[in-house]
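The complex appears here without one of its protein chains, the remainder shown in place.
== subunit A ==
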Amino acid sequence: MALIRQTSPHTLGQNKTSHIMRLVLIALVPALAAQTWFFGWGIIINVIWCSVIALGAEAWILALRKRPLSFYLRDNSALVTAWLLAMALPAAAPWWLSLIGVGFAIIFGKQLYGGMGNNPFNPAMVGYVLLLISFPQEMTSWVAPLGSGISAPGIGDSFSMIFAGSAVDGWTMATPLDILRENKSLTMNELWQNSPQLSGMTGLGWFWTNLAFLAGGLYLLKEKAISWHAPAGMLLALAVLSLLFWNGTGSESHGSPIFHLFSGATMMGAFFIVTDPVSGATSNKGRLLFGLGVGTLTYVIRAWGGYPDGVAFATLLMNMAAPAIDYWTQPRTYGHRKPKRGMAKTK
């Protein structure tokens, strides 16, 4: 009788990469709902459109690389990239913007490095930054949030904005981070009074979407799909720096900690971007450092840089530092007095 030969262990845990990716997608749903509520149907359309592009691009490259299609497509990683990018783009982003962004993210940001697991940079952020540099106009045309006086576009309007190239001017408004950055003369109180998209401590709509991202992140933490280290590092750095440089309520102010924690891509970055295992640091200590770095750079770019939000740039910069962080944060192995640090000595 032929007995099967295989190596130990003979049983495996229930973890599956595709399952983890699915959890991430599930965790994005609340934020997707919040964004749709405040910024209209464009977000949903974008998510679907980006998913199609991502799967198509992935399949195309896999076919070129002669890899089994369904096996790799089913790991859901392309979908995660697509969703993250779609949710970072303005709701009224035209179809070609998504096509360029997602296509570049999947083909250049991921597959050309050797596919999943081998990309040094977060693909979604690669696509995002490319678009931000190339098409600043389109990338900052955010649809005005619900409650700001301009009604959110319906499905039909969204469709025509995205696919027919109809004018978006009537629907858009500057984002809170933009407003703050452009402001030179008004005090914070005046600013808040003059801008309908600012309300409470932060921006209209943005507060709730950030909260929804936070909820999704907590779900991932509970499911043990991510560890708390990187998000904690990023949020901590952002909070501490914004507290240090808050500078009161005058016109020079860079915004309060609450404003920074719940504006722009903060929560999305903290729980869905810096937690990307592939392009981040691997040990827990390393992740904490990685998060701190992203938080710090994000604040620096927001406060003194040339772009309204800095999460994407900060992530890419720290991606470059990740291997170095890994080398310097090796844990101490059992039975060894000290952890090994740095590179291996080559003879």
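FYI, contacts are C-beta pairs under 8 Å (C-beta built on N, C-alpha and C of every residue); 3 or more make two chains touch, one makes a residue touch a chain; residues count from 1.
We adopt the following convention: contacts and distances are computed from a predicted model.
K.L.:
Which protein name, taken from UniProt, belongs to the chain you can't see among "ABC transport system permease protein", "4Fe-4S ferredoxin-type, iron-sulphur binding domain", "Ion-translocating oxidoreductase complex subunit C" or "Acyl carrier protein"?
P.N.:
Its record in UniProt gives the absent chain the protein name "Ion-translocating oxidoreductase complex subunit C".
K.L.:
Would you mind spotting which of A:A31, A:I106, A:I162 or A:V278 touches the chain that isn't drawn?
P.N.:
Of the listed residues, the one touching the omitted chain is A:V278.
K.L.:
Which parts of subunit A face the unshown chain closely enough to count as touching?
P.N.:
Answer for subunit A: residues 1, 3-13, 15-17, 19-20, 71, 75, 77, 115-118, 227, 277-278, 280, 282-284, 287, 326, 330-337, 340, 343-347 touch the chain left out.
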